[in-house]
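As you look at this complex, bear in mind that one protein chain is not there, while each of the others sits in place.
Per-chain residue numbering starts at 1, and chain names A, B and C are given in the order in which the chains are listed.
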Amino acid sequence: MRYFLRRAGFFAATLWAAITLNFLIPRLQPGDPAEAIVQRLRGQSQAVDPAQVAAVRKMLGAPEGNLLQQYADYLSTLARGEFGVSYTYFPYSVTHMIGQGLLWTVALVGVTQILSFVIGTLLGAWAAYRRNTRVDSVITLGSTFVGTLPFFWLALLLIYLFAVTLNWFPEGGGYGGGSSPGWTWLFFSDAVQHSVLPALSLLIVGPIGWIIGMRNNMVQTLGEDYARLARARGLSRPRIALTYGARIAVLPNVTGFAIALGGILGGTVLVEQIFNYPGLGRMMFEAVSNRDYPLMQALFLFITIGVLVANFLADVLYGVLDPRVRKEVVA
Amino acid sequence: MALLEVRDLSVTYSPRGGAPVRAVDRVGFDVAEGEFVGLLGESGCGKSTLGNAVLRLLDKPAAITGGTVVFDGVDVTTADDDTLRPMRWAKVSTVFQSSMNSLNPVITVGAQFADTFKAHSLDPGERARELLELVSLEPDVLRRYPHELSGGMKQRVALALALALSPRFVLLDEPTTGLDVVVQRTILNRLRELRASLGFAVLFISHDLGTVMEMADRVMVMYAGEIVEDQPAGAMLAGPLHPYTRGLLGSYADPRAPEISVDYVPGRPPDLSLLHEGCRFAPRCPVALDECATTHPELLPAGRGATRCLLAGEVPETATRGAFAAARPGAPAGPPVLSVRDAVKDYRGRHGTTRAVDGVSFDLRRGSVTALVGQSGSGKTTLARLVTGIERPTAGSVVFDDDVRVDRLRGRRLKDYRRHVQLVFQDPFAALNPTRTLAYALSRPLRNHLGLPVAEARTRSAELLETVGLTPASQYLDKLPHQLSGGQRQRVVIARALAPEPQVLVADEPISMLDVSIRAEILELLDRLVRERGIAMLYITHDLLSARLLADEVLVLRDGKVVERGPTLRVIRQAEHSYTRLLLDSIPNPSPALPPEPRQAAGDRGR
Amino acid sequence: MSAELSAVQASRASRLPGWFVILWRNRKCRIGLIMLAAFTLVAVLAPWLSPYAPRDDSFSASETPSAAHWLGTTARGEDVFSQLLYGARTSLIVGLAAGTLSTVVGLVIGLTAGYVRGVVDEVLSFFINLALVVPVLPLMVTLAAYSPVKGLWLIIMVISVTGWAYGARIKRAQIITLRTRDYVTAAKFAGDSTARIIAREILPNMTSLVVVGFMGACLGAIGGEAGLAFLGLGDPATTSWGTMLNQANSGGAMLTGQWAWLVAPGVAFAGLMIALTLINFGVDALSNPHLRED
Partner (left out) sequence: ARDTPAADGMIGFLDYGGFGGGAEPQANYNPYLDATRLGATDYLFERLMVFNTYACTPQPWLATEYSWTDPRTLVFKIRQGVKWNDGQPFTAKDVAFTYNLIKQHEALDTQGLGRYLESVDGTADTVTMTFKSAGASVFTLAVNVPIVPEHIWSKVPDPVTFVNADKPVGTGPFTVKAMNRQQLTIARNPGYWQAGKVKVQEIRFHSADSQGAVEQLKLSRGAYDTNAMFVPDIKKAYVDRDPKNHHYWYPPGGTISFYMNLTKPPFDDLAFRKALTTAFDHRTIIDKAQLGYVKQASQTGLVIPGQEAWLPQGIQDQGRIGYDQAAADAALTAAGYRKDAEGRRLGKDGKPLAFTFKTPSGWTDWLSAAQIIVKNLKALGFDVDLETPTPETYDRDRAIGSYDALFGVHGGSCNMFRNFSEPLGADQGAPIGKKALSNFVRWNDKETERLLEELRVATDESAQKQAVAGLSKIMTDRVPVIPIWYGAKWFQYKTSKAVGWPNEQDPYAAPGDNLLIVTRLKPA
């Protein structure tokens, strides 16, 4: 019980610290939201009109009080679950905006992350299983080669090839300009069509980390005594690889995956940017460049909670998957 | 045709950047259907290697450099994986020497049974329970993870696994090192019954002379990679043909005897990476002739078997040169260095609490040895962990030097405490860091506790290796643990524990993997240290003979409780508790009588 | 005995730097090492190897490859090949420095947390978690704005500050399973300090994890440097593969069909990663001596 109280205490402390940082860091950046928005509107080679900045400032409603006062306000609104009105999408509320992007991000990035993890882990396991054979080389080197190509570069290449040259898929967007979003089959298939290229690009670069990680870990576990005994027991090699190699080797990857899932938002900025895909990542980037504090704070809160919960789950899961961590030793 | 035919088998380890080691050298033998063959031999002489070669489980850098292994008509040395796989376990199964380490740590014991059945498309049914019963384990073990089991329990699980598919041939590589004699006896008896009913053959590698002699139809003795003697057990007991065998037998004594003394063969086995002219045993042979140094003897029929000796069975009776006698008459005296009071240890698992230690109290005194014997799983290792501060007791206290509460130490103080207390781990396969050389492992305590400079620590490490019989030390210093045999590792673990010259030594089955000869030597070494340096020692063992030889006092543990205690001689000779008596009665007794019916004595045995 | 003693000491002296020998023995690893050395050499010798200065824009713009400009010129009339060579320098420094820095920080913190457990673990985990959740983007902007150092070192610092936590988290999880091994307990009995136990007993057994983490960090750093340039936080005066890619992209290399400009930095980048992957093949043997034999 005490243990859980302590865990909960640290969890709360982390949450509080993160929320505070979410408040503080954006405000420490130089630049004022109104100026940032107008500057972006105008472009770099046109003079900024002070009157326009003043109007925008008025529109956004200048924050009241000093930083401490603002912080208190921020905490109290958070406590009430209010996120306020977005600066970038004024007068739409932050909640509304997040509602717009959430499903897209979760669908695209969530699905590809899971797929990447599964594919990466399987390929890595296969490579370890056929260690030092051609399969190993092809998998590791091949995936390194394509997987480490700079993402935006790779994405552009895909667009150039499949969208511009071959015209198989649309260049970008979450759905066609002509379709109307809704839960219809037509819209769904349209959305899927649009997600092929972004998903593909994510799937190319996604698995590499899992592949190498899995391979290395599994090479180790396959060298252990229990794997050797399993061989003597006449377990088929694939079976050994799975329950004796992979099962144990996958553990560090599970932790990694949990964190990666929690951090989905951060990783999706680029893909959404390049493919003009609707989603929270791009929104976040925009919020940061526009100093859109309310939107930023809400998104970061999402990330914070996501990562913390994922972390917590990873810890719990680890205990389940690897009973050894429960063994007691006085340091 | 015999079930297993080994011909001219040679195995060489050719590690990169090291001299090749011919661990198995032109070995040939047969094992007939249903036969129980014992394999004795000096620690490090190639027994495990031979076993692995027979199973085709050698890993690089070991390679079969010659000969064939034919099992049931299939040449194992050349068969491909697809031929071998169905054979494995269904026909040939094994218990590794590192059996405590060979269970998958992240799945339950039950799942590992299930795996095995599934791999051969069998329905496990109640079989797993029956098997566990066979090795005297509760069915509840099925739900546990390996790390929740004691060393002996893991070993028994491994044994049960080996029998799971009723194979025709089982290779047991020291499968009972972690078992108390009672359990061991029960299991071996069942094994014998099982063998009678199912008729499988066993190749039994062990250092436990008593057991081997009692169980085996035929015994082979290995020395320096070669088979030096091969005889029916009874015949060997009555008339060993090879001087080395004779030496081994001399290292055995019945602990219940009024006066005991064990002999050992002084000297060290030859370096297997060098070429040897002549008889490999010659340098240690008390009866060596001049020509032994130049002529390499062949394995030739003699007596009721075969031997590799120029004297060919005509070995004269000569006393071996080393002998170690029990000299521990009275009860220990002097103030206690370490006191355990009412120690209790509970483990909370997912299926309730296990009480591993239950109200144990005892003292360790300077210059005396307290032996802890008892059933496997009775909490001996747990006690050792409590005493050394690795774990904390659930209740009770551990007091060092009158005022140090070991059960409350942490950080710096715990570290200081460990300067005085050392532990020899039960499982030498887990206790050595696979990535660190022996020199490193040994020099750490020297550098930390004794403050030796680098070069000196290395010299001292070498000396330590020598004292535990790893010679030439320069050969071993830069080796990694996986390049050692089980017994060699065990000796490294002992050497490491001795290195910092501790006041208290807790040794958990320190000699279970050693051959009787080196065992006697190590015991003598420990005895000397205890006596000369005034070490207090907690000696955990299943081997009552060694307890008799070394200990002043014996505690008998059962289900976490001390059921009997007293001076060694008293406990062993006039046991009061029924369990103690059971223990003593279970000591294998190599009977000199010939086995009822000699099985297949001859055959084409090497050249 | 004295002969034996000198044998004892001698065999020690004759030992080569262990890790290198182990790596070198593996054929693939050897190729990787050679490749990495080649990249390093190019980076060091860039000023002598490259035909022009990387920012010399006195050539005609947007040329396709020719004898004078092996990989063509940029939209501003700079020689792509020279930029590629100079870029190796920046990218290598950023990748290795930031990769090393974040790996080391992650290691120290993750391992300590996982090994010591208890309150220390909770406190360190607190920081790890915090670092995992701080909003990276604005943090970068803020760091860039206030940092006393500028240019390359700023980039390295930003990447390290934001990148260490992930590795720390994973390593922490791994060490939790390693810390209960008997040999670790044995090291405690040998009187080793916690730091030493972590570094010498546990770390070698997780080399492969560390190496993967390091590769990831390098990759992240080199990519991150390009990303920062993209966000306008980079040091535009430096030439790196990342900035080259960005400039090729914004300079319309794809539009004008200057494939060499676009492809070269990407391939060089992948080549460096291949070198690291090849080295990785040999790393298995570092943490698992069984594998040293083949």
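Going forward, contacts are C-beta pairs under 8 Å (C-beta built on N, C-alpha and C of every residue); 3 or more make two chains touch, one makes a residue touch a chain.
It should be emphasised that the depicted structure is a prediction, and the values quoted were computed from it without experimental measurement.
Put simply, the hidden chain is in touch with A, C once you look at the whole complex. From the options A:12, A:54 or A:118, the residue with contact to the unseen chain in the full assembly is A:54. Residue A:88 is the one among A:88, A:255 or A:304 that touches the chain not shown. Where chain C meets the chain that is not shown, the touching residues are 55, 57, 61-62, 75-77, 141, 144-145, 150, 229, 231-237, 247, 249-252, 254-256. The chain not displayed touches chain A at residues 29-31, 35-39, 41, 43-52, 54-56, 58-59, 85, 87-92, 96-97, 100-101, 152, 156, 159-160, 164, 171-181, 272-276, 278, 282-283, 285-286.
Definition applied: only the chains that are shown with their structure count from here on.
Among the pairs A-C and A-B, the greater number of C-beta contacts is found at A-C. If you average the Cα atoms of chain B and of chain C, the two centres end up 47 Å apart. Measuring from the averaged C-alpha position of chain A to that of chain C gives a distance of 22 Å. The distance from the centre of chain A to the centre of chain B, each centre being the mean of the chain's C-alpha atoms, comes to 53 Å. Multi-chain contact residues, meaning those touching two or more other chains, occur in chain B at positions 59, 147, 390. The multi-chain contact residues of chain C, meaning those touching 2 or more other chains, are 180, 185, 287-288, 290, 294. Taken in their complex, chain C has these residues touching chain B: 4-5, 7-12, 15, 21, 25, 180-192, 200-201, 204-205, 286-290, 292-294. Against chain C, in their complex, chain A makes its touches with residues 6-7, 10, 13-14, 17-18, 21-22, 25-26, 28-30, 131-132, 137, 140-141, 144-146, 148-154, 156, 160, 209, 212-213, 216-217, 219-220, 223, 251-252, 255-256, 259, 262-263, 266, 269-270, 284-285, 288, 296, 300, 303-304, 307-308, 311, 314-315, 318, 322, 324-325, 327-329, 331.
Taken together, the chain B residues at the contact with chain A in this complex read 55, 57, 59, 81, 85-90, 93-94, 96, 98, 101-107, 115-116, 118-120, 145, 147-148, 158, 161, 389-392, 410-411, 414, 429.
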